[in-house]
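Only one protein chain is missing; all other protein chains are in place.
Note that the chains are named A and B in the order they appear, and that numbering of residues resets to 1 at the start of each chain.
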Amino acid sequence: MTDKTEVDQLLKQLFPICRSITGDGVRCTLRVLRGLAYFRTYEVPSGTNCFGWTVPDEWNVRDAYIADMNGKRLVDFGENNLHLVSYSEPFEGDLDFSKLLVHLFSLPDQPDAIPYRSSYYQRGWGFCVTSRQWKELANWNATYHVKVDTTLKPGHLTYGEALLGNKGREYLITTYCCHPSMGNDNLSGMVLWALLLKEMQGRNLKNRYRFVIAPETIGSLAYISLHEEEVEQLAGGFVITCVAGPGKIGYKVSWKGDSVIDRVVVRTFRELDLDYKLYRFDVNGSDERQYSSPGLRIPMGTICKDKYYEYPEYHTSLDNLDFISAGSLLQTLDAYLAVIDNLERDEIYIPLHLVGEPKLDTLLGYPVLGGGLLPGKAAMLDAARWVLFYSDGNTSLLDIAERTGLPMSSLVQAAETLVEKRLITQKEKK
Amino acid sequence: MTDKTEVDQLLKQLFPICRSITGDGVRCTLRVLRGLAYFRTYEVPSGTNCFGWTVPDEWNVRDAYIADMNGKRLVDFGENNLHLVSYSEPFEGDLDFSKLLVHLFSLPDQPDAIPYRSSYYQRGWGFCVTSRQWKELANWNATYHVKVDTTLKPGHLTYGEALLGNKGREYLITTYCCHPSMGNDNLSGMVLWALLLKEMQGRNLKNRYRFVIAPETIGSLAYISLHEEEVEQLAGGFVITCVAGPGKIGYKVSWKGDSVIDRVVVRTFRELDLDYKLYRFDVNGSDERQYSSPGLRIPMGTICKDKYYEYPEYHTSLDNLDFISAGSLLQTLDAYLAVIDNLERDEIYIPLHLVGEPKLDTLLGYPVLGGGLLPGKAAMLDAARWVLFYSDGNTSLLDIAERTGLPMSSLVQAAETLVEKRLITQKEKK
Partner (left out) sequence: MTDKTEVDQLLKQLFPICRSITGDGVRCTLRVLRGLAYFRTYEVPSGTNCFGWTVPDEWNVRDAYIADMNGKRLVDFGENNLHLVSYSEPFEGDLDFSKLLVHLFSLPDQPDAIPYRSSYYQRGWGFCVTSRQWKELANWNATYHVKVDTTLKPGHLTYGEALLGNKGREYLITTYCCHPSMGNDNLSGMVLWALLLKEMQGRNLKNRYRFVIAPETIGSLAYISLHEEEVEQLAGGFVITCVAGPGKIGYKVSWKGDSVIDRVVVRTFRELDLDYKLYRFDVNGSDERQYSSPGLRIPMGTICKDKYYEYPEYHTSLDNLDFISAGSLLQTLDAYLAVIDNLERDEIYIPLHLVGEPKLDTLLGYPVLGGGLLPGKAAMLDAARWVLFYSDGNTSLLDIAERTGLPMSSLVQAAETLVEKRLITQKEKK
């Protein structure tokens, strides 16, 4: 199992990298994550059409700053990569403040926060600054030297993919990798994604899992356009993002609200006795916007801590390594793992003994002196009775867990014993 | 728009007319209402069979009174037409009180109220009096001269009809016109019906609306028997009655309870932030008894203020012009208009862009600087996202409004923009 120290190092290593929807920042990030868990990376050329969107030119940054006329850097990309609006095009020149003004972005309500801004599909350049910096620059008589030393030219969009398992239903586990130096959104998501992949890689799985890491929106669209048939047959999935904040664990339900994904999460959280927050579906979200669109309608949920939009540090420089913690991230990882465990347990069984109750005590080797169970095996016998009673070829272990309140782990154990005794048999999943 | 003065005049003009299920009172009333909005009137001959009922002889009143032997009128139809039981047959003669008694109706609990009584299908005559009048008449030694100068002979039942719109679904908007001088039930309903017709007559409508005004029960039955095929294909409708009382706006749900009619009313009332009263379906009601009968099952709702049965003045002379007000009537009219507006907005759209989210900001010309919307168009973009996300050929704007809480007016505006941009297309209604 992963420990906090390992996670902490990883967070520190990945935090400073300047990521965007294309460019070397993404490549470098994926390389680090591949040190953790195995997945392949792919490159999609600029100009590729994806359902009406176009993979943009590749963007890379050498340097960017606003300096006074003495050459003193007042705003420096080198200090914090949020200072530069993502996808700023190259520029160099001297501007007085009245000209610079329209290129500056700040948050009046949060004086020490640098906002996060991007401009992927509209060419231009800009700097994000704290309110304090903005006030220092705000001198109508001053002239500034601005340099945006970026390249924007045909290249590639990079994504990663790993496929686990070879039977059962297929679930998607996706995250994005396009945000610069911010902790919860989305450094934490990428790290959890890789740790989850690592944990599951060694397992003998009853379902298939499609792990995808790609830039948000355009990356998902590119991925879908290259894997449309595979995506169409997904049974559901998760968008992993914002998983290491200080608040409560939360769950944003899928667009369906009562899909197997949603039901398994809620059941698992109850089994864990988690005090969690439930979020309604909102079309303002992450890549579920693509995967759940009318032509696909894949139910996608998000387990988070804390959810995007819901904390004031969101999309600013305050969402940093101080805001998140390895401990929080591991808590959310545990929740995801518990959910996956229950997804794995959700089987349907067909009865082989149709009429009347089989003589369970004898069959299971739990002899009872009628009228009073010998102690010990009572709970097991109880779970077996429920599984046997409800298993009619249509009722899943999740259904049974919901009706009885018994943990899915007990039900699956009972089911396996019943299968051994040829009382039920597992139904093949479609 | 209609103003209070106009409504007040109309109420005063129509109140005194003696209406019944047939006769000149109805004709006169419809003539006044036709001065307000255009509709045609039709006459159904006495004796016409309507699903087991028979259109009765036509009834008209010249005079009716109870006088003492000096000729002094003690109870006079000329003073209040409620004094005469509707459909009383002609009679003249001297009776002592013991004989008169069985022809008198009063309300012991409401000393100053004249009850409203009719006897359409049982021949006889009667007078309705206040308890005070009853006590004055109650002299076992007295003899009275009674005159009921009415005519009951083959003639016609009169109804009015207007058809608006030429596409979409068809809804029924009906009221009745058979009650004598009472304000809320049913003078107010007739006036609102005519004002609603007037308001809607100039509009370009997305649905068809069948406006019917007819005597209650027998009038509806006659109308249905003459238009059975048209009635069978109605998508729903409203029975307008009791709309100008002093109490809360109320809604009596259709027999289905969750028909589009019911859902649109509830949604509209929430959008208006109305403090309203919801009434369960009750088979003891008005013409929904005919339109929702097992062979038709049209869902019919009633928006009212105050509902029949629910106020003590109901079906007495106290339900008069003091009980109702033009202001109340116009409030209910506004509610009906808002509901019709939302009925008009309830369309289903088919997606033209199936997979992935279209680049909405660009398509709608709302350029955003990624990660933070330019102010202003945010709400519009939000509505567009929801409409686009849910529009899959099965989900109506009403469904989307219920799921998101967004007003239907915003959704329809978003939908129209999306149609323009060829992202969705309107589904034809069946």
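In the analysis below, a contact is a pair of C-beta atoms (placed from the backbone, for glycine too) under 8 Å apart; a residue touches a chain by one contact, two chains touch by 3 or more.
Note that the coordinates shown come from a computational prediction; the quantities given were computed from them, not determined experimentally.
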| item | value |
| --- | --- |
| Contact with the hidden chain (one of B:T2, B:N80, B:S118 or B:T302) | B:S118 |
| Touch criterion as defined above, residue of B:G295, B:P312, B:G327 or B:G405 at the omitted chain | B:G295 |
| Sole contact to the chain not displayed, among B:Y176, B:W255, B:F269 or B:F323 | B:W255 |
| For chain B, residues in touch with the removed chain | 50-53, 85-87, 105, 115-122, 126, 217, 220-221, 224-225, 228, 255, 283-284, 289-290, 292-297, 315 |
| For chain A, the residues touching the chain missing from this view | 351, 353-359, 362, 367, 369-372, 382, 385-386, 389-392 |
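Here is the rule we use: only the chains that are shown with their structure count from here on.
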| item | value |
| --- | --- |
| Centre-of-Cα separation between chain B and chain A, whole angstrom | 55 |
